[in-house]
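Part of the complex only, each chain left as placed.
Going in written order, the chains are labelled A, B, C and D, and every chain counts its residues from 1.
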Amino acid sequence: MKLSARNVLSGTVSEVTKGQTTARVKITLPGGSVITASITNEAVDALELKVGDEASAIVKASDVIVGKA
Amino acid sequence: MKLSARNVLSGTVSEVTKGQTTARVKITLPGGSVITASITNEAVDALELKVGDEASAIVKASDVIVGKA
Amino acid sequence: MKLSARNVLSGTVSEVTKGQTTARVKITLPGGSVITASITNEAVDALELKVGDEASAIVKASDVIVGKA
Amino acid sequence: MKLSARNVLSGTVSEVTKGQTTARVKITLPGGSVITASITNEAVDALELKVGDEASAIVKASDVIVGKA
C-alpha cells in the first residue's frame, strides 16, 4: 500500500517497551539517528514488533514542526 | 529551550513553497533523507526560512506511526 | 506493509480537490459515511489519487477524540 | 457545540481499558467497523465512559492519512 504520508524513514527496531496501554518503540536509522514512537500495545502485538526487525517510522507532513536556531 | 518532543532531526532547508495559507518546507538530513513539513505561511515568515538554512524537523513520539513489511 | 495505526477504514475516493499546497480528499465508506482528509498535493500526485479509486483512511489511535452527548 | 473537525463518526462504546495515565477506548460503528482511541484516563472519568454508551469518534482532516493499494 502506498501512503499519502510524505515521511517514511526505514531503519531497525532498537527498543520495544510496553506500558499498560501504550508502548515506546525506537527505530535506529542507517545514519545512527534514532526515532521514538509512542504506539498502542495492541499495535506492538499486531506487528509482532521486536528488536532487530526492519521497520519504518511514518510521519505526516502536517505533524512536523520546523525549528531554526 | 529544551523540548519534550523526542525527535529532533537536524538538516538543511532544501525547499520552501508557500501556498495561500499553508507552506511546504523540505529539510534534507546529512544522510540524504528528506523530511517534508506542512507549516503555516506565517511560520515561514516568522522564522525567515529560506533554502540553505540550517533547521530541525521536530516530531512528537505520539505522531510517529510504525510500519513493518 | 502492516501499520501500527489502529484505524484503517477502506472505501472509495469520492472527491479530490487540490489547493496550492494542500488537497482535500474524501473517502466514502461502504455504509455511506464520508471521511475527509487534508493531505499534500504531492501525495495526491504520488498516489495518482482520483475519484473512484479504492483507498483507505488511516488514523492513529492517539489522534481520535471521543465525544459523548 | 459545532466542531471544525470534519470527521465525526457515531457509534457505541465497546471497550474501555485504563492504563496508568492513558486509556484505550473502542467505538463500534453501526456497520461493524471499530475505531480505537487513545485518550487520557482523566477523559474517561470526565465523560464517565463505559461500555454501551453512545459516543462519537472525532478526527481532524489533517490527521487522516490516505493509503492506496
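The definition used in the following text is that contacts are C-beta pairs under 8 Å (C-beta built on N, C-alpha and C of every residue); 3 or more make two chains touch, one makes a residue touch a chain.
As the structure is a computational prediction, the values presented were derived from the model and not from experiment.
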item: Complete-assembly copy number [criterion: all chains share one sequence; 4 shown]; value: 6
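Methods note: only the chains that are shown with their structure count from here on.
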item: Approximate Å spacing (C-alpha centroids) for the pair subunit C, subunit D; value: 17
item: Subunit A and subunit C, separation of their C-alpha mean positions in angstrom; value: 21
item: Between subunit C and subunit B, distance of the C-alpha-averaged centres to the nearest whole Å; value: 22
item: Junction residues of subunit C - those touching two or more other chains; value: 1-6, 25, 37-40, 42-43, 47, 49, 56, 58, 60-62
item: Subunit A contact footprint on subunit C (complex, rising order); value: 1-6, 25, 37-40, 42-44, 46-47, 49, 56, 58, 60-62
item: Touching residues (chain side subunit C, partner subunit D) in the complex; value: 5-9, 24-25, 27, 29-31, 33, 35-39, 43, 47-49, 53-69
item: Of subunit B, residues touching subunit C in the complex; value: 17-20, 22-24, 36, 38, 62-63, 65-69
